[in-house]
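Of the protein chains in this complex, one is absent; all others appear in place.
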Amino acid sequence: MNDNLLTYPFTRSGKSAIVPPPPWYYGVTYISAYVKFQKDTLYQFLPNFLDSKGEGWIYIAEFISPSEETWDLMYQDPDLTQYLEGAIGLRVYYEGKSYLYFPFMWVDKDWALVRGWLDGYPKKIAKISMTKLHPLLPKYNKPENGLKLGGYVVRGGNFLFRLQVELREKVDDVPLRSFGAPLNVRIYPARGESETSVFELVSRVRDENVLGEIWKGDAKIELGGYVNDELDKLKIEDVIAGYYYTTYFKVRTTRLLAKLDRETLVSK
Amino acid sequence: MNDNLLTYPFTRSGKSAIVPPPPWYYGVTYISAYVKFQKDTLYQFLPNFLDSKGEGWIYIAEFISPSEETWDLMYQDPDLTQYLEGAIGLRVYYEGKSYLYFPFMWVDKDWALVRGWLDGYPKKIAKISMTKLHPLLPKYNKPENGLKLGGYVVRGGNFLFRLQVELREKVDDVPLRSFGAPLNVRIYPARGESETSVFELVSRVRDENVLGEIWKGDAKIELGGYVNDELDKLKIEDVIAGYYYTTYFKVRTTRLLAKLDRETLVSK
Amino acid sequence: MNDNLLTYPFTRSGKSAIVPPPPWYYGVTYISAYVKFQKDTLYQFLPNFLDSKGEGWIYIAEFISPSEETWDLMYQDPDLTQYLEGAIGLRVYYEGKSYLYFPFMWVDKDWALVRGWLDGYPKKIAKISMTKLHPLLPKYNKPENGLKLGGYVVRGGNFLFRLQVELREKVDDVPLRSFGAPLNVRIYPARGESETSVFELVSRVRDENVLGEIWKGDAKIELGGYVNDELDKLKIEDVIAGYYYTTYFKVRTTRLLAKLDRETLVSK
Partner (left out) sequence: MNDNLLTYPFTRSGKSAIVPPPPWYYGVTYISAYVKFQKDTLYQFLPNFLDSKGEGWIYIAEFISPSEETWDLMYQDPDLTQYLEGAIGLRVYYEGKSYLYFPFMWVDKDWALVRGWLDGYPKKIAKISMTKLHPLLPKYNKPENGLKLGGYVVRGGNFLFRLQVELREKVDDVPLRSFGAPLNVRIYPARGESETSVFELVSRVRDENVLGEIWKGDAKIELGGYVNDELDKLKIEDVIAGYYYTTYFKVRTTRLLAKLDRETLVSK
């Protein structure tokens, strides 16, 4: 068993663990929108030590994500290497530096939820739907000017968001890259006296990071939300552009930025 | 509303129908195995008017399948254009001619179930898992010699089958094509006196049919089955080869071969 | 194999059939609302030969529903005996007589979908959520004045409806009973030349019908809907009352009222 990670369930072989040890590989296809949120609606979602001017990034994505020790799952149990993800991201400022912070993130697999939580991503399980192309269809066989792609995230009694992008042109970059490194809070609260609470501000490190083909276009977004997912409190001021692109990255570790306490996190 | 098809739920616009009118488009990616079943185990699954020497075809596949009137669903509700399918096929002989007959077929969407049933495919809903590649991953980025792909179909309290294929070489054709046209039984039984029962032997017609890249290799199969899916009564004698390939086809209609009655179908 | 029903997949034993032969037993728990729809919004959902004054019945329900030959599934594969259902019902008039007609119905199991379709219920698969009580909890242990129950139906990119009922008092009957017998259209369209199309107006017959405890109260409803489920075209004028009750019935057969053709069904 790898020395770097231990997750439940415990077995001598380590093969039943919900999260295999890193490095983890990520091949991703994104449909996303670059937006400006109404700044005053963000207060509900940001701890005091983070600031934002409203820049945001919303996406749905398909992840193919095996880990070094589990490439065999790609054919033995493909579901343990695939998931869909939807998320609401914000450019935030922490100690004067720009970062990418996710108030909300949803996936459709248990291991992706727990793996994310270890690195501070606030994942829940949701139903996610996303356009797929097929090379032999008479339409929708490849990205091109005028192609419309989209999808949605649904959880509980409502959709959380719906996203549609109409492609216009190939471009060289996505504005997300200027947001900076991810900024997450690892949270594992104590449940009894003398137990440990973890509240750690961390940044996930990408060992490798490759952008594939990038298409830019127009985007449309609807925010929904329900009793346990307060998307209805979040307002979009402007939808700047839509993107469809692929990426590859590799992750081994996170970098600690600060140890927090509960009070810092929730102070009003 | 198209004159050729009407399915529930009825609305004036036709837009709530579970199955949109044809033509239907199919872009498919298959992981499959060419097998020989033990001939004596097939009796359980074949009506008397069909004969088989045991040749079989087992697959899991991803379908992207919009219809002429619903291309917009590709971005509005992608789930209404995508499904996974697993199936057990047999080369059968009917009146001296060779056909492809499916004793079992499973999908993961309601509209794919009903659409199939209209054409005589015996679909149920199951959980299906299947390898997906990503072009930017360091492995599993494209089909190649040595690549292992696989998946499974699970329904109720067991897996129904698990399939693994190790690719060896590009080839020009799949043996399935020699099986012949599909042979299905459209079944819609009467539920009361004077009501109509439909038992029609039909063959689905493909208006267009294109094969993409085809890879051949070795295959491994395990048959499972449970109380409502009698796969445990089916035995494989030989696994001849595995295939990984894409295809495109278009469907408008079925061709009637014979009107049957219930007795012909179930006679022992 | 029972002589009264044959559904796919065909096997000699009949044990793989998606729908077991009747009689079918139904033990049901309903959360429902008695409503008045805006009459002019109903045109979209009613064939010309049906009329309505707007009276409606909306429910979510849990069904425990084994069949005579499959009581063993109750412990072997409980999922084949349980489903959740949501539906929109209307009091309609056909040839001067009052009936209960369902423009929409959703379930969460494949066999319930197909079984329903055989009898003309327009079922699709959806995600359904519904309050459950537990006798040992400090609250929500039994129906009583002030208890709030509810749930929702979600399909594709939106909720279809949400329903909440606050209980007030035990009563002796539900207004649904005055709606009359169910009126359904059995639909199985031809898919090729010379094939049979079934369009039969039928009424499902209940051999036994027992009402358990009935609670009446207030109800709240929100209608949603999305691209393949046009609930957004349906408007509620008044929510008259809410009900929470159990029932038992047994079904063997349907009664044919009329043979229709496609034109009668869709004429504008």
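Letters A, B and C mark the chains in the order given here, with residues in each chain numbered from 1 onward.
One rule holds in what follows: contacts are C-beta pairs under 8 Å (C-beta built on N, C-alpha and C of every residue); 3 or more make two chains touch, one makes a residue touch a chain.
Predicted model, so just to flag it, every value in this text is computed and none were measured.
Student: Checking the contacts here: which visible chains does the omitted one touch?
Tutor: Its contacts among the visible chains are A, B, C.
Student: Return the single residue from C:Tyr25, C:Tyr99 or C:Tyr226 that touches the missing chain.
Tutor: C:Tyr25
Student: Which residue, A:Phe104, A:Tyr140 or A:Phe179, contacts the hidden chain when the whole complex is considered?
Tutor: Result: among the candidates, A:Phe104 touches the missing chain.
Student: Check the options A:Tyr99, A:Tyr226 or A:Phe249 and report the residue that touches the missing chain.
Tutor: Of all options in A:Tyr99, A:Tyr226 or A:Phe249, contact with the hidden chain holds for A:Tyr226.
Student: In the full complex, which bits of chain C touch the chain not displayed? Write them out.
Tutor: Within chain C, the residues that touch the unshown chain are 25, 27-29, 62, 64, 66, 71-72, 74-79, 82, 129-141, 148-152, 164-165, 210, 212, 246-248.
Student: Using the touch rule from the top, list residues of chain B that touch the missing partner.
Tutor: Chain B touches the chain not shown through residues 127, 129, 152, 154, 156-159, 162, 224.
Student: Over the whole complex, note the residues of chain A touching the chain we left out.
Tutor: Where chain A meets the chain not shown: residues 1, 3, 5-13, 15-16, 18, 43-45, 47, 72-73, 76-77, 79-80, 103-105, 109-111, 113-114, 117-125, 156-157, 185-189, 191-196, 198-200, 202, 205, 226-230, 233, 253-256, 259, 262, 265-266, 268.
Definition applied: only the chains that are shown with their structure count from here on.
Student: Which chain's centre, taken as the mean of its Cα atoms, is farthest from the centre of chain B?
Tutor: In terms of C-alpha centroids, the chain at the greatest distance from chain B is A.
Student: Would you mind pulling out the distance in Å between where the CA atoms of chain A average out and where those of chain B do?
Tutor: Centre separation, chain A to chain B: 35 Å.
Student: For chain A and chain C, what's the span in angstrom between their mean Cα positions?
Tutor: Distance between chain centres, rounded to whole Å: 39 Å.
Student: Please set out, as single numbers or ranges, the residues of chain B touching at least two other chains.
Tutor: Residues 72, 76-77, 79.
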